[in-house]
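A single protein chain has been omitted from the complex, and every remaining protein chain is retained in its original position.
After this line comes chain A, so read on.
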Amino acid sequence: MPREAEISVNERAFIQEALQEKIRLDGRAFDAFRPLTLTFGDEYGVADVQLGKTRVIARISVEVTAPLPERKFDGIFQIVTEFSPMASPAFEVGRPTDAEVILSRILEKAIRRSNALDTESLCIIAGLKCFALRADVHIIDHDGGLIDASCIAVMAALQHFRRPDVVVEGEKATILSAREREPIPLSILHQPLCVTFSYFEEGEIFLVDADLAEEQVRQAELIITMNQHGELCQIAKYGGATVDPLAIVSCTTVALQKVKELTKFIQSRLEEDAKRRNVGGFMAELSAENAR
């Protein structure tokens, strides 16, 4: 398998010099995301995110299993990321690269361990049956910013997903198909989103949403996960260069602003999709959901 082509010395110098003159190669501001598009499929729980040239598809699926013996009252939630040679020939099947390990670890920390999804609501009968939710993240096209794009895709897909309703009578649980009862949305406690800062020139310059060329030139990266209420879910720093603690504080304020914009964007896309599905205006009547 060929290695990822390293960026040439000239290109590296060019990007660094341009950054010193406060110019990015694609003309964006330092704290600007690339154009983001989010589309939902015909099924529930499929989100297709395009961030510049990066493209990620997240897909949520559900099945019924026995809960883990040490967590009898919780459902199971799993995020699976596997790179394929589709995104880049350097990704090999069955041999995870560092980027893949970091991506899955960050998503795990950001979404699963920050309790974005209420796993207790996935329990059907304590100790016997629960829903096992699975989020498959497919990297289709790779041009940097995989963590941000994947996080947006998974969160959007989770909010878009509807799980089948169940009726429990004693020890017997019946799963009702979409035709019998309108599927119900997942209970999402908060919406964490990742913002990656790449830094250059010993922490003098911070870039939001670096593309692949900038990622190859950067000295280190700082991944901040927040929700729109300003609650910090995790901070991760990879790469050797040191970073000033005060710079992290200023990064979090930028991240908060970005996360608010992104959350608003996802919300508007979800509403558009709901409107598209709600043709006859029967959605409210069909819903079996109780107010929280």
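Assume a contact is a pair of C-beta atoms (placed from the backbone, for glycine too) under 8 Å apart; a residue touches a chain by one contact, two chains touch by 3 or more; residues count from 1.
Methods note: contacts and distances are computed from a predicted model.
J.: As a check of understanding, state which of "Negative regulator of systemic acquired resistance SNI1", "C-CAP/cofactor C-like domain-containing protein", "Exoribonuclease phosphorolytic domain-containing protein" or "Translin family protein" is the UniProt name of the chain not shown.
T.: Checked against "Negative regulator of systemic acquired resistance SNI1", "C-CAP/cofactor C-like domain-containing protein", "Exoribonuclease phosphorolytic domain-containing protein" or "Translin family protein": the hidden chain maps to "Exoribonuclease phosphorolytic domain-containing protein".
J.: Of A:I15, A:L38 or A:A87, which residue touches the hidden chain?
T.: A:A87
J.: Just one of A:S61, A:T242 or A:S268 touches the chain that is missing; which is it?
T.: Checking each option in A:S61, A:T242 or A:S268, the one touching the absent chain turns out to be A:S61.
J.: Among A:I7, A:I125, A:I140 or A:A213, which residue is in touch with the absent chain?
T.: If we include the chain that is not displayed, A:I140 is the one touching it.
J.: Tell me, which residues in chain A touch the chain that this view leaves out?
T.: Its contact residues with the unshown chain are 1-2, 41-43, 46, 53, 55, 57, 59, 61, 80, 82, 84-89, 93, 134, 136, 138, 140-143.
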